[in-house]
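For this depiction, one protein chain was excluded, whereas all remaining protein chains were kept in their positions.
Coming up: subunit A.
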């Protein structure tokens, strides 16, 4: 029964008000993508013990999707943020770094 704050409407909601949507920041592979890339997109999900980025929908609230950065082992929530971003924003990365100095992002931050 996690507690997450919806960044769209600002409500701090508990898990029963939310609908989980799996890993965040997947890059869609469409026609033209290789078999391997498409398979990875469809089926291969990160399942880290530690920092993870997830999709959540405020299903029994404003109805909007948002993203959450949290630790899957300790349940610490580093922050929630808009779903309309290809990578976690700088303030989320900074919040993670403060709590987990050794953590390294798995994506290459655009310039």
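Note that a residue touches a chain if its C-beta (ideal position, glycine included) is under 8 Å from a C-beta of that chain, and two chains touch if they have at least 3 such contacts; residues count from 1.
Basically, contacts and distances are computed from a predicted model.
**Q** Assign the chain not included in the display its UniProt protein name, restricting the answer to "Pyruvate ferredoxin oxidoreductase", "ABC transporter ATP-binding protein", "Sarcosine oxidase subunit alpha family protein" or "Lactate utilization protein C".
**A** So the chain that does not appear here would be "Sarcosine oxidase subunit alpha family protein", according to UniProt.
**Q** Of A:20, A:48, A:63 or A:105, which one is in contact with the hidden chain?
**A** A:63
**Q** If you put the missing chain back, which residues of subunit A would it touch?
**A** These residues of subunit A touch the chain that is not shown: 1-4, 14-15, 21, 28-33, 35, 38, 42, 55, 57, 59, 63-65, 71, 74-77, 83-84, 99.
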